[in-house]
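Yeah, one chain of the complex is gone here, protein chain that is, but the others are all in their spots.
And then subunit A:
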Amino acid sequence: MALPQKIQRQFSPEEIQFIAGNEFISIIPNFTLDKMEFIQTSYGPFMPPLQAQVPLWLAVALKKNRKCSIVPPTWFTKDNLQALLQNEEDHDEFAKVPFHYMEIAHMLIEVAPDEIPDIEHIRKLLKDIRECRQRKTRDLLGKVDGTRLELHNMSRMELNEIRPLFSAAFNEMTKLQFLDNQDEVME
């Protein structure tokens, strides 16, 4: 392939964000429309003040045109994120988070900062969660032994971030791995 190696190895964070655009989110439209027809499906009806479920990319587009207000997901509140951080700090394993939590948070903070209460606090919490999880990822790297690796509850963005390094490290480990087996056979 003619693509640069960097792009062949993994998705760029922007591409992951694009994929996360397919997640559904609630909006409150400020316009009335029966349905929005797309090739694959249709969204709507839009009837203020009723909430409508739309993909994130559509919500972002509408929000940018000031056609709606976005209702942040339930996990995206100060209390829930605080609980998540606490959970993350208390346990050695990764806590369960929404698969696209980083991308969704990033997009919401970018386009709808006016609709997120305590946004500064939330930003700080997200950063703490991210750092806590990064520390766990680093610990995980020491456990790469060429046999198996448990990556439960990692989010899409985190998996994408570690993929090139972990798969390369894993391959190196596999080269040495067969010796262990031979040794066992000899014993």
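We take it that contacts are C-beta pairs under 8 Å (C-beta built on N, C-alpha and C of every residue); 3 or more make two chains touch, one makes a residue touch a chain; residues count from 1.
Just so we're on the same page, contacts and distances are computed from a predicted model.
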Consult the UniProt record of the chain that does not appear here and report its protein name from "riboflavin kinase", "mRNA m(6)A methyltransferase", "DNA replication complex GINS protein PSF3" or "Ubiquitin-like-conjugating enzyme ATG10".
-> "DNA replication complex GINS protein PSF3"
From A:Ile7, A:Met47 or A:Leu151, residue that would touch the chain that is not displayed | A:Ile7
Residue list for subunit A contacting the dropped chain reads 4, 6-7, 9-10, 12-14, 17, 106, 110, 134, 137-138, 141-145, 157, 161-165, 168-169, 172-173, 175-176, 178-180, 182-183, 186
